[in-house]
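All protein chains but one are shown in place.
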Amino acid sequence: MSSPSRSGCRRRRELLAAVLLAAALSACQREDRRFRTWPPAASAIPAVRQSELQPGPTTRDLTVRNEYGDNAWAVSEGKRLYNQFNCSGCHFQGGGGIGPPLMDSQWIYGSQPENIFATIVEGRPNGMPSFRGKLGNDQVWKLVAYVRSMSGLLAKDVASGRNDDMQVRSQEQSTEKARPVQSAVPPASQRP
Amino acid sequence: MSAVLQAVLQFPGAHSALKPAGPQARIAEGLWNSMYATAIVVFLLVMAALLWAAFRRRRAEEPAPDPARERRMRRVVAAAVGITTIVLFTFLVSDISAGRAVTATPGKDAIQIIVTGHQWWWEVQYRDSVPQRWVTTANEIHVPVGRQVAVELRSTDVIHSFWPPNLTGKRDLIPGNENSLWFQADSAGVYRAECAEYCGHEHAKMALLVVAQSPDSFARWLTQQRDTAHTPADSLTSRGQEVFLSSACAMCHSIAGTPAGSRVGPDLTHLAGRATIAAGTLPNTRGNLAGWIVDPQRIKPGARMPPNQLDPADLRALLAYLETLR
Amino acid sequence: MAKTSLVVGFVALTVACSGGHESRATPPAARVTTSAAAPAGALGTAARAASLAPDSGSAQWIIPAKNYASTRYSGLGQITAANVSRLGLAWTFSTGVSRGHEAAPLVVGSTMYVVTPFPNILYALDLSKPGAPLKWEYQPNPSTASQGVACCDVVNRGAVYYDGKIIYNTLDANTVAVDARTGKQVWRTRVGDINRGESVTMAPLVVKGKVLVGNSGGEFGIRGWLTALDAGTGKLAWRAYTTGPDTDVLIGPRFKPFYPLDQGKDLGVSSWPGDAWQYGGGGVWGWISYDPELNLIYYGTSNPGPWNPDVRPGDNKWTAGVFARDPDTGEAVWAYQWNPHDVYDHDGINELLLLDLPINGATRKVLVAPERNGYVYVLDRATGEVLSADPFGYITTSRGVDLKSGRPIMVPEKAPRTGQVVREICPAAPGVKDWQPSSWSPRTGLLYIPHQNLCQDEEGTEANYIAGTPYVAAIVKMYAGPGGYRGEMTAWDPVARKIVWNVHERFPVWSGTVVTEGDVVFYGTMDGWFKALDARSGKELWRFKTGSGIIGQPVTYLGPDGKQYVAVLAGVGGWAGAVVAGGLDTRDSSAALGFVNAMKDLPAATTKGGTLYVFALP
Partner (left out) sequence: MSLTVPAVPHEPGRAPESAAEVVGRLEDTWRARPGLRGWLSSVDHKSIGKRYIITAFVFFLLGGIEAAVMRAQLARPENGLIGPDAYNQIFTMHGTTMMFLFAVPVMDAVGLYLVPLMIGGRNVAFPRLNAYGYWVYLFGGAFLYVMFFLNTGPDTGWFSYVPLAGPEFSPGKRVDVWAQTVTFTEISALVASVELIVTIFKTRAPGMTLNRMPLYVWSMLVQSFMVLFAMPWVASASMFLAMDRLVGTHFFNPAEGGDALLWQHLFWFFGHPEVYIIFVPALGFVSSIVATFTRRPVFGYPAMVLSMVATGFLAFGLWVHHMFVTGIPQLGASFFTAASMMIAIPSGVQIFCWIATIWSGRPRFAVPFLFVLGFVALFLIGGFTGVMIASVPFDTQVHDTFFIVAHFHYVLIGGAVFPLFGAFYYWFPKVTGRMLDERLGRWNFWLFFIGMNVTFFPMHELGLLGMPRRVYTYLPETGWGGLNLLASIGAVTIAVSVVVFLVNVARSLRVGEAAGANPWGADTLEWAATSPPRPYNFAFTPVVESREPMWQHPAELPAVEGLRTDVREVLVTTLLDAEPDSRHRHPEPTIWPLIAAIATAVLFITLIFTPWGAVIGTVLLFLAFVGWAWPRGKDHQEQLMIEAES
């Protein structure tokens, strides 16, 4: 991920003014602790497509921007929720078990934030529970951000470091980005 | 319980190291009194000496430093240093003996409590040899007057510090380390305890109440706490229970006797019996509870409780249900 | 031919199940006494299986455990240690499912029945025709969502044949009875609720017209139970919970546990904090045995939940233990906890072999249980007294079992705690031995135990019970135990209480075993080798490479052509094989409850599959 605003944080050799300007946009985003706001996209989830095949002329959908994807604090909140709401009970720390791995490149139902949002809220037929009504949208978006960080889809300066727990995987901020691959939705008997 | 609420609403003095209500706090206060008095005396003496030295009347022509006077001064300075040392040594001896008294191990019949610090609330568990009689509550400790209470201190996240100033000094809750303290309330009352180690956003709003009551009423309280929640009696409260179980509430809170068993947030089995909500932040009234459920981030920004947009009728039912959890 | 053996089966069953003392009058085949060939030294007086009813003779295989005593011993002797090396593939059958195949195929008359993992398809294969073509298939269509509450792969451990019906359980906690001839559903009963984390993976057992079914979900905060359904109608006869008040556990006046620590009122409540017993685990997902003489069924209960023990102080009765019950009423007669306050996921659900063994000069009616915690227990099955408990693997978590109190002597510093990592926990969560059933040969007097050699590091985490989601609260990382090998096949002498021989395997031996009159032991490995060992020496006599790792239960039967066959399902998976079956990422050591860390090289050794292999001598 290299949006112009974030990369400013890493290029230190720019003029101070440039750094200030760029970092003012990005650092605030990354470090903000937003306690009372909802991500604007949360109220409705438009444009979730499971298939890239569209009849007729293809239309480009506006994808949802998950603001929490730029926010280190929200990502770490997502990590906390991931463990507290027992996501880790099935997906463990990304390697999977009852549920599929989340740290690899394979995405059955799409890797975009809105896809993951839909997966959490709606559930998926092969065992993924639906959390509709059980989690606030805000919490779901935080989870979405964290889930994406597990396979390195977020900027490394936003992804989390290790927890104060037994080390079982490399920390998210050191995880190389796994280019998302749409994997065939497997027959029910193959993969939950 | 309204007596407790009353006490909470007027709690100045309910969290003061200067109003000891337990043996350790009394020892600390005694030390403070003696050290304070000594300090005042020494301060006045030294300042008097300084001001006298500075402003004393001098002859117009003071001689240059003369050896005899320097020798006298040396003796005076040496004497002052000697006195200082003696005072300090006295302090040291009294401190160490006080320290021994404070850290003596609690007796066998002490009440065993586990206090676990969370960002930013306290989980409280009463132990019993029969596991079934364990009691889990939050942000409130009830103790019988005149009996030792042994507290095991744990933390699951960052370092917190448990401090009921009227009863005893503080002790840190350190993840990965086992700590404990004991205290004893000598008189009935409601005492406030604070988190005394900076623990993040809401360190300021992480308090708990220590309710010291007669052994009888404590025993009654403990027995009551062992009950599971009753099945709602009327349609409003049963609707409220349904709201609780089918919404985000049950994702974090537990109510014994229902399928809600999560431990992310405080156990609510006896919520209505507690004097405060939000870890000693607000009196437990219906209005406060409603405000806390709907928009907790206004009251305690950064707290882990998410906002809940509930239908007003659902909220009313939920509140009615929560109020039955005595 | 097919018809005849079917009839024989029916007769045997009817006799066996007509109850009470009549079972003594079962045909000679149902009762095997020590053969003269057995070494006298090993078997002082007479060692034998308690009762082999409803054994329908050596030709068939109608329940996964072969017989009520759960010996998995076949009286067929065509294949012997001498000729097994000539064993060859007879035919194969693909199940079309590629998750872990743990089931035992059944052979009733001239039909073989195969149950697949989820979606739990039942196939009937016609053994009387060349290549055993498909007769019919039955699809129970279990809820797809149930895959989300199956802790350790969507396995199924098999079906039973009873009274013209094939009865088995589906993952979404339904029990179905299917007409054995037509494949038509006779009845279907929903026994559990996946929204409470319940699933069913076990093979039922029919005793005296009652289908005994237990639930899985010790990792999902279920409340365990064993349920009896009427075999004819599927109606609920009784349900005995593992936890809770005595009325729910069906503890009544007949309950006489041997040890004082198991005596008392409502221990299933008082040994738990608050209402933790409501979601404290104790599922019944393993094996059930039955002693017709004592008219008692025996089964084990699973681990208490969550794994992190900090949130459930107390003995957590009656999890990780064993019950003896009256099959007619479900009343408990005695109970014993292998692991009071289990802290390691050491379920007590392993197979319980009912043998009559010479102990201290007298023949005792015993129950032999090679348990997850690393001990082979020998219990008096009438009273529940522990006669001996001896380690058969590497153990750091306990120092033995105190026979006076019946409690294991635990090593406190090895107990997992919240926020701290405890290292070198041996055996690991799957124990020295998991569900994979052993077999016992009356000829050698030995128990053939397929098992593993694993240790683990574990950290307890915060436990949150949210119904329908996992309730484990532990981070686990498993690895090979001392010696570096992960699997073992051990021949154990339960009388002399020692290992006679053992064979090391690279991967856990997650398959069942069968031992035959030909003194051959069959088992499979997770890298796909199906092996035959000499039952007396452990010498490998034959091996065959299958398409996928084997975690199924081998069986042997007499075909309509009069030849002895050996059959096994290959298809890697299960908890141990989840890394392959679920396509898990080995960079996460905690994946699949930490088992992935010990199985990082499995994906290189085998791939997914689902094929039945049938072998015969040329």
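Just so it is clear, A, B and C label the chains in written order, and each chain counts residues from 1 on its own.
Assume a contact is a pair of C-beta atoms (placed from the backbone, for glycine too) under 8 Å apart; a residue touches a chain by one contact, two chains touch by 3 or more.
Quantities reported herein were computed from a predicted structural model and do not represent experimental measurements.
A.B. asks: Could you list, sorted by label, every displayed chain in contact with the chain left out?
C.D. replies: Per the contact definition above, the missing chain touches A, B, C.
A.B. asks: Using the document's definition of touch, tell me which of B:P144, B:P165 or B:G261 contacts the absent chain.
C.D. replies: With B:P144, B:P165 or B:G261 as choices, the missing chain is touched by B:P165.
A.B. asks: Provide the residue numbers of chain C that touch the chain removed from this figure.
C.D. replies: Chain C touches the chain not shown through residues 419-421, 459.
A.B. asks: On chain B, what residues meet the omitted chain?
C.D. replies: Answer for chain B: residues 8-13, 15-18, 24-25, 27-28, 31-32, 35-36, 39, 42-43, 46-47, 49-50, 52-54, 56, 58, 62, 64-65, 69-70, 73-74, 76-77, 80-81, 84-85, 88-89, 91-92, 95-96, 98-103, 119, 157-159, 161, 163, 165, 168-172, 174-177, 179, 192, 194-205, 281, 301-302 touch the chain left out.
A.B. asks: Name every residue on chain A in touch with the hidden partner chain.
C.D. replies: Counting only chain A, the missing chain is touched by 9-10, 12-13, 16, 19-20, 23-24, 27-28, 30-33, 35, 72-73, 75-76, 156-158, 160-167, 170-171, 173-174.
By definition in this document, only the chains that are shown with their structure count from here on.
A.B. asks: Name the shape of the chain contact graph, picking from line, ring, star, complete and other.
C.D. replies: Topology of touching chains reads as complete, every chain touching all others.
A.B. asks: Specify the chain with the shortest distance from its C-alpha centroid to the centroid of every protein C-alpha atom present.
C.D. replies: So the chain sitting closest to the middle is C.
A.B. asks: Express in whole angstrom the distance between the two chain centres, defined as the mean CA positions of chain B and chain C.
C.D. replies: The answer is 53 Å.
A.B. asks: Of all the residues in chain C, which ones touch at least 2 other chains?
C.D. replies: 419, 462, 464, 466
A.B. asks: If a residue has to touch 2 or more other chains to count, which residues of chain B qualify?
C.D. replies: Residue numbers touching two or more other chains: 175, 250-252, 264.
A.B. asks: Could you pull out which chain B residues touch chain A in their complex?
C.D. replies: Where chain B meets chain A, its residues are 175, 201, 246-248, 250-252, 264, 295, 297-298, 301-302, 306-308.
A.B. asks: Where on chain C does chain A make contact in their complex?
C.D. replies: 96-99, 116-119, 144-151, 154, 219, 419, 421, 457-459, 461-462, 464, 466, 468-472, 475, 477, 578, 582-594, 596-597, 608
A.B. asks: Per the contact definition, I'd like the list of chain A residues that touch chain B in the complex.
C.D. replies: 33, 35-36, 84-85, 133-136, 138-139, 164
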